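Missing here is one protein chain; the remaining ones are kept as they sit in the complex.
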Amino acid sequence: MERQVTISNFQLMSLIVISTIGASSLYAPAALVGYAERNSWYLVIAGGLAGILNISVFLALNRMYPDKNLIRICKHVLGPWVGGLLAFAFVCYFLDITSWVLREFAHFFIIALNPIIPQSWYLAVGIIMGAYAVSRGLEAFSRVSEIVLFVIVSAFLGIYVVLISQYHPEYLLPVLENGWLEPLSGIIPVATWLGDLMFISMMLNHVRRTKKTAAFAVGAVTITTLLLLLSVLSCTMMFGAKTTATFTYPSVSLIQNIRLFRYIERFDAALVAVWVMSSFIKISVYLWATLQGLAEFMKLEKPRLFLVPLSAGIYVCAKFKIWGLIELGTFYERQAWFFYLFQFVIPVVVLSIAWLRGDGQKAEVGA
Amino acid sequence: MNRGQTEFREDLAVNVGVLKELMQHSDDLVFIDRELSSGEPIKIAYVHGLTDDRKLEYLLAKAKEFGDSDFPFGSDDRLSTAEQAADCLAAGQAVLLFSDPPGAAAIDVLGVQLRGVEEPSSESTVKGPRSGFTESLTNNLALVRYFCPSPQLKVEHRKIGRLSRTNIAVLSVAGVANPRILEELHRRLDEIMTDFLLGSTTIEEWIADNRGTMFPLLESTERPDRVVGALMDGRIAVIVQGTPFVVLLPFVFLQAFQVGEDYSWNYYIGSMLRLLRIFCGLIGMLLPAFYVATVTFHHELVPTALLQSIAAAKEPVPFPAVVESFAMMFAFEIMREAGVRMPKQIGQAVSIVGALILGQAAVEAGIVSPIMVIVAALTGICTFTLPPTAMNYALRLLQFGMTFLASILGYVGVVAGIVVLLTYLASLRSFGVPYLGPAAPFNALELTDVVIRRPATWNVKRPALFRAINPYRFRGGDK
Partner (left out) sequence: MRGAGRLARVLTALALLCSGCKGNLELNELHIVHSVGLDPGKNGGVKLYAEVAKLASGQQQPKGMQNRTFILTSEGSNLFEAARLMRVKSDRTLLWGQTTAIVISKDIALQGMERQIETFRRFRQFRNTTLVYMVDGSSAEVLKAEMPNASISAQALRGLAEGGESTALTDPTSLLDIYKDWNNGFRDIKIPSIKVLKDRNGGKGEKLLKAVGFFAFRGNRLAGFMPARVSKGYLRAADRLKGSSEKLACPGESGTSIAFENTKNDSRISVSVSDSGIPSVRIEVDADLNLVGATCEDVTVTPELIAGWEKRLNEEIAGQIEDFFSFSKRHKTDLLGIGERIHRKRPKQWKQMKDDWAEIYPTCRFSVIVHTRIDHTTFTV
């Protein structure tokens, strides 16, 4: 019964894609367009490159220490005291991210669907789903993520394709009106969305590694970038840049415009399904990372016992963290450096120290 | 299990007494005296009624001609203990007791009146073979061998049940089935601690990976062609004496939507029917939930004209949509259960009564809305398109759960329910095979034969799903 938990390359890819795109493709166009107006596609591509860089850091770390997850690497590389402190910081970071994700999850429904149902119900549903998935194990929800991947990719592609007749490509002109650098002012927030894939730092040691693992990982980031690009392009071509920036969830507005055979409209339910499924995967993944990190850090024997208290704690965090969506958006934009620090900067530091120590023959990046 | 090891004595009368004791002095135990050609007296014991008269007469007639050199039984047929003799007697064999040297031998004269081979009632087809299994183990084995006369078909006999000593047979195809699964199966069969084995469901419950789940982890079928198809895919079959249902293992979720008949039609039709069944499975589980969620929470997501009609239809109904929905679903279940057991003579009356009362009259009295009747009827009919496995019932039970979730949180509840259900299914395993089969972990090649039907000429690789050893089917040549 005690068998090493393994997930396949394809499952890794679906986890990455869903966690980065599933939720953000609903609200990302608004923020992106706020920074780069008509040239948001350019910003997305730049963000995609940053994402690939980010994932290479984790792949390199995993290559050096194939059987260790991030917490163990920290302790190994930096010693018990500094490494332990850093490991604790990471565990807290994972916990924090889980509560942010849970809060985002609830906010979508309150804003787009029905403000009468209390927020705590949605938070409860979200955390119960996540806790159940984690209790069933990594393999179980990784398998579900494969199914969810197909659902959300086909839903998104379906939406964008069905609206083709309503696009105005001229809304994208003029291209790069103010030069190359001006749209990149929003690169840090974009990189943090794509950097949400950092949960793989806890998971890569569970992947059944083949020669193609790195290719799958980079492929996942590419798919994410492509989907984000499509979403931004269709919003811009449909609504125009300035209008997209005023919507909270531009994709909801996109869906409202779908009209099949003249009378069939109102496909919002598809977005509800997509959002619930992808948030479910994201919450489960981060909750799992938190639990793993905690178990690793405190050397727990029965991590399952901590699942319920941890979930309750995250629920409370999510509920009282911020007062409303405006605060959430502002925090994501202004304090994006906080996320970036943990997603990219610190792992790069750890990687460099590990390289300097001479662990692992190759510290190169990519496949 | 400690059983006595009573040896045979030279005195035939003592042996007879021991046998009678072991068989509880049953009144249908008969002893007949005969002599061998050498003059040695023997006794022939059998259970009256369990034997075929002609075979018995032949045996009795031949008994005179047996001499030591003519003893047509090899040393393997010799029984060493009286308990073995009792087992054989109870199983319908005739036991010959010898005095010099003391010993006994068993001969098969079984001839009990059983049902003939008929069309299986639970799985009818239009275009496939119409033979179904019967209650006799030997007959069933013979049918399987008839459909698959291959020497690679391996049959292993076992006896299960402390009191009932029921015979079962484990079938697998050597070189195709995974030996580890076979080993695991035998290990689990060893662990069965029961007095009696009545029907195949008891075995299913004992050997399943997870006993607490309502989803079937094994499958049973009445048709030999399905058994042979399953064996060829690398699965294992367990035939139990006394029941026409043969257990097939391992079993994954998507197989609940497959019917043997798909292979009788060409692949376009087979694929369309399979996709239809999967779609019906989804509808059967989710339609009432969607109706309740839409009408209670998400009124904006219905086209205006439809909403107007639904509103007008629901206007006189005093109950909320969720209560209506539960009431109709319960009513449907009641009708269905009643329909299973009622005698054929009043079948007509009940269906008329059901249709009248639950349909027309209830709508006219304003107790349910016509839309709800349509939803419930459509849901019920969709569940009937699926083959009658336990999955059918599991989906019906899930209907209720999903509707409840829909009444609390609308679409969010329904999707959350689906997602939790998927996670649960993904964590199940049937003999090591992930329950969500080729869908997750994803395997495109196998998924095409499970979701749609691949043409037989394209089937090059054996499904790895059941961990077959030799991954390539024979295409002429060595591979």
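For reference, chains read A and B in written order, and residue numbers begin at 1 within each chain.
The working rule: a contact is a pair of C-beta atoms (placed from the backbone, for glycine too) under 8 Å apart; a residue touches a chain by one contact, two chains touch by 3 or more.
This structure is a prediction, so every number in the text was calculated from the model and none was measured.
Within the full complex, the chain left out of the display contacts the shown chains A, B. Of the candidate positions B:Gly339, B:Gly366 or B:Pro388, contact with the hidden chain is made by B:Gly366.
In the complete complex, the hidden chain is touched by one of A:Leu49, A:Ile117, A:Ala155 or A:Ala295, namely A:Ile117. Contact with the omitted chain, checked across B:Ala321, B:Leu358, B:Ala390 or B:Val451, is made by B:Ala321.
Of the options A:Thr6, A:Thr222 or A:Thr243, the residue whose C-beta touches the omitted chain is A:Thr243. Although one chain is not drawn, its touching partners on chain B can still be listed: residues 295-297, 299-300, 304-305, 307-317, 320-321, 366, 407-408, 410.
The chain not displayed touches chain A at residues 114, 116-118, 121, 170-171, 173-174, 177, 239-243, 246, 253, 256-257, 259, 265-266.
The rule is short, and it goes like this: only the chains that are shown with their structure count from here on.
Once the centre of each chain is set as its mean CA position, chain A and chain B turn out to be 45 Å apart. Residue ranges on chain A touching chain B, taken from their complex, read 8, 10-11, 109, 113-114, 117, 121-122, 125, 129, 132-133, 136-137, 139-141, 143-144, 146-148, 263-266, 268-269, 272-273, 276-277, 280.
Contacts from chain B toward chain A in the complex involve residues 297-298, 300-303, 408-413, 415-416, 419-420, 422-424, 426-427, 434, 436, 439-442.
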